[in-house]
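Below is one structure, written out as structure tokens; comments come after it.
Shown here: the complex without one of its protein chains, the others still in place.
Chain IDs A and B follow the sequence of writing; residue 1 opens each chain.
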Amino acid sequence: MDQLLGAVLNGLTSGSIIFMFAAGLTVVFGVAGILNFAHGGVFMLAAYTAASILQRSSGSSISYLYAIIGAVAVAALLSVALEVLVIRRFYQYQHEYMLLGTYALLLVLEGSAEITFGVDAYFAPMPGWATNGFSVGAVFVNWYSVLVIVLGVAMAAGLVLWLRHTSSGKVIKAAAIEPEASRSLGINVPLVLTLVFALGGVFAGLAGVVLAPNQAIDLSLGSTFVVQAFAVVVVGGLGSISGAYVAALVLSLANSLWFTYLPGVPQVALYLVMVLILVFRPEGLFSVRKVTA
Amino acid sequence: MSTTKSNDTGALRPALRTAGALAVVVALLLVPAFTTQDVVFNVGSAVCAIVLALSFNIIFGYGGVVSFGHASLFATGGYVAGIALNNGHGFWAAMAAAGVVGAVVGALFALVALRASGIYFAIITLAMGQIVFVVAEQWDDVTGGISGLSGVGVDSVSLGFTTVSLPDADAYYRLVVVMGVLFVGAMWLLSKTRFTRLLRATRDDDVRVAALGLNVYRWRFVAFVWSSLFAALAGGLYAPLGGLVYPELARWDASAEPILATLLGGSGSFWGPVVGATVFALIDFFARDLNSLRVIITGAILLLVLLAAPGGLTSIRERVRRHRGKGQPATDTEKDVTAAVGGTDV
Partner (left out) sequence: MKGKTMGHSTDSMLEVVGLTALWGTARAVENVSFSVGASEGIALLGRNGMGKSTTLRSLLGVGPHVQGLIRMDGQDLRKVPPHRRARSGMSLVFEDRKVLPHITVDENIRMGRRALSGRKAPSVDEIYAGFPLLHDLRDRIAGNLSGGEQQMLVLARAVASAPRVLLLDEPVEGLAPVVVEQLVEAIRWVRANLDLALVVAEHKLWFTRQCTERVLVLVDGSVAFEGTWAEFDADPRVESFLTVA
């Protein structure tokens, strides 16, 4: 029982982080129709930014605020710059070519990260309170996990509500569903696309800050996360935020349950479950083509 | 019929082209005589990368779907050949095992992934490739785990009437060149068949092809199995070259390499992937001491090609020719379909 509870807790925690990362990918895919490898690079650079701020200030309280501001700013600006300078030119291509174009950007970002931050991993301190917590049976739940899970829920709910019920959310959906009609309604569609990338960058930045104290930040971070997040986005149904949230939790739970109960067997749960889901629902759990709540 | 000729890439005369190809093969065979071990290994790897890129292009260039898991098929071939050789089997048995297992794994990939198309196909193959990677990394007893399989080598190769011994790495390298040329030749012949013309037609207009009563799924399935077979053979050939097979050969970023090589060279022509893989090998070799810059250079070149010449390097000459009003664009569904279905092909 305790073993199960521990596995579920781990699954929810890592699923929530993957969702924060995947949320940006989903919104960008839904609106711009682009599955963006470079998102992994943006996320990695945000995590590096956060970790290097925290490492330098050895974890004083105010430094966490600086880390959030720094990481979010870096990620959002970088995301916008990539869209305006490069990705914008890919919209006319087929999805597969866009995938490759953004992969090329990921390579450039990874190389740049190596030049800027070097090959040694960064470690960010965890704030003292986050390592405290409470016990459920024999399982210790720390506040960090609670915070991450709550943030994940809040972000999913916030995005869904925003897209469904606010006028700016409706404009974004309009631009996604009917770009030409939106233009004839006076909506600046290219600007909407750029803003959506900025939003994706903000999410990547937040995910980077949240992740930084929990894991060594190194050069493999971007590509590791981007592949898991692609799994989440595709399994959820491309463009569906609630789908991405469900998929992130399902895949991460599968992963941690497999890890707990089948320790000697190769850890293929995430990909295996993904493939199985796609065999039966080739367009994902919540199959929609455009961004929806 | 003259239409069947229009798919050829160049205006070079056949004789000249044969001479050129022979010159390249001879040059490749002479590499060990003039260079270091390091260069020999890199050129040998490039030959395997060329075979892999060409195998990828069977399903991408002709089939029109992007497989993002091809490196895992290459790695499968490498592991199977490595295990066979380390257990005392001969070169041919190892290659045959690599090809068979690779084709079976590829068939499994195709069964699942071909239910989808476009980006879903790409992501499903990526996931299946990652399964191969994780298994390779964690099934320690069989694959050697993170450290991989080492000590893979070939001492001799039997030719039926005689047995040629391969005393050193240079000798095995020459075998790689010979086998690589055979594989490239086989794929070239495959590209000239009615099968490939039909496949190309499914890429350009699968609805129309389906309307003609052809089973698009079946054609793509067969293409994927052929493609997997050659990818695995390339891997099997590669294993003894460095003596080492390791999990990262199967990881998704390795799968990006044949794709990038194909895009760089151009998927519209048979020789495109060859050009692309060669250029990549050159970049890799000359930028090997630049570390992080190497990745940036690779990424930047790709971006440039995608933005400036979306058809790849070999499409540039095509475009120049078209611009001058000589010849037509290379592919044409109408011609492919009539040539293939109408049975007027050679």
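Quick notes on this structure:
Just so we're on the same page, a residue touches a chain if its C-beta (ideal position, glycine included) is under 8 Å from a C-beta of that chain, and two chains touch if they have at least 3 such contacts.
On a predicted model such as this, the values are computed, not experimentally measured, just so you know.
Although one chain is omitted from the display, it touches the following shown chains in the full assembly: A. Of A:5, A:121, A:141 or A:177, it is A:177 that touches the chain left out of the display. Screening A:154, A:185, A:262 or A:276 for touch with the missing chain picks out A:185. Where chain A meets the missing chain, the touching residues are 170-171, 173-174, 177-178, 180-190, 292.
What we mean here is this: only the chains that are shown with their structure count from here on.
Averaged C-alpha coordinates give centres for chain A and chain B that are 33 Å from one another.
Partner chain A is touched in their complex by these residues of chain B: 66, 112, 115-116, 118-120, 122-124, 126-128, 130-131, 134-135, 137-139, 252-253, 256, 259-260, 263, 291-296, 298-300, 302-303, 306-307, 310. By the touch criterion given at the top, residues 35, 86, 89-90, 93-97, 99-101, 103-108, 110-112, 114-115, 223, 227, 230-231, 234, 238, 265-268, 271-272, 274-275, 278-279, 282-283 of chain A touch chain B in their complex.
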